[in-house]
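Apart from one protein chain that is not included, each protein chain of the complex appears where it belongs.
Moving on, here comes chain A:
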């Protein structure tokens, strides 16, 4: 406490001096300090730093853009933009992509990054023995070549309408040629604006500015990412100034952050909270039962209760961040308990139906309880089973041993899952599979988006799942922090643009 009080006048003096020296640029509201570190609360700690072989959004949230970079990236608005590549050209048949790399690219250890490193990294992804969890993103890639140190040529076996998006994601991260995979779990040598300074397992990861960065250096000299799963502890940390930024706050507790000391920034996410229905099982194979389930659940009510309104209905398996999002689909299967009851009576389940609802315990219990109670009101007796995520992966995702399940499908642009008959929803429809196939090889974005919209409408009309909501991404910032990303913060968190004036 004492140290802080002494520091404040000093910092103020320094800020005044900085303003005076820099002339008329700053308006006097506290200039960004060049050597500021930021304390940020994140929810889930990565299990490893190995972006090439371990799955999990926590890894891409930490490492993509900050530590590792791909040929392309996505900007703050979600648009696909060049990163390591300065430009891309595509052959008319869509089978050859030629990338020209920026000059002077370097890794954090100071060594140059050339097309040979890109070739090495991407060939590892498509190799038969590849352990990359996102290998499927490069399924169409047949060749990666480097005609000269500044050029990368990627050849595809077929058109891939999602390929440039894949090049912004984790499969596209470029590592230094010859990196020993055994070292990747605990260290990273990427080309990004930050390096991993230290990892206190179970608690925090510290990033430091990459002093060899090839582009515009990061504003912050360092960022401490505090992994605090408990929402109350995270709120306390933000209220007491132990953290400057709190991502993923409990939306029902935001009233604590009213007033001039904090701002709450909102953004969209690719998260879709899906009520998965086992289409292959007993009464659930009957489309009328599935419609009844959808009509029995008041999604607006759920968004009010579980999220204090911080979310939106989606009506199908498409997030608002996806280009083929269609808000009109929310009108399919509107909330109508009497109609749900009538449908159940029609199918012979008028006297009721017993179903299990298996939910990973990482989500708020309010969601599962709300859904169970809504279904109970139309006569569907639900046995609510919270389980560990690993159990969910085994029982629901792998073995499809469930009736209903709630899980957050956080991946963007994943509507293709509905074309996979082995996916845990056990939904098989030839028309959907054909459209999805055509969409993935479409020659233009417009054609692709149109086909995916057809898929989205069809799966909603078939009541394959119920889509509960897409939550709003929330970030609590203390006054003085600017430029913090708000879009899809669970899977991507570009920290290079963030600035912060000294804490009050």
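In this text, contacts are C-beta pairs under 8 Å (C-beta built on N, C-alpha and C of every residue); 3 or more make two chains touch, one makes a residue touch a chain; residues count from 1.
Everything that follows uses one rule, which is that contacts and distances are computed from a predicted model.
K.L.:
Suppose you had to identify the omitted chain by its UniProt name; would it be "Membrane protein insertase YidC", "Serine/threonine-protein kinase RsbT", "Dihydroorotate dehydrogenase B (NAD(+)), electron transfer subunit" or "ABC transporter permease"?
P.N.:
For the chain missing from the view, the UniProt record says "ABC transporter permease".
K.L.:
Identify the residue among A:228, A:275 or A:468 that touches the chain left out of the display.
P.N.:
Checking the options A:228, A:275 or A:468, the one contacting the hidden chain is A:228.
K.L.:
Looking beyond the chains shown, say which of A:116, A:185, A:208 or A:332 touches the absent one.
P.N.:
A:185
K.L.:
In the complete assembly, which of A:61, A:121, A:134 or A:374 touches the absent chain?
P.N.:
Going through A:61, A:121, A:134 or A:374 one by one, A:134 is the residue touching the chain not shown.
K.L.:
State which residues belonging to chain A touch the missing partner chain.
P.N.:
Residue positions of chain A that touch the missing chain: 1, 45, 47-48, 53-56, 129-131, 133-136, 182, 185-186, 198, 200-204, 206, 224, 226-230, 232-234, 236-237, 239-240, 242, 388-395, 397-398, 411.
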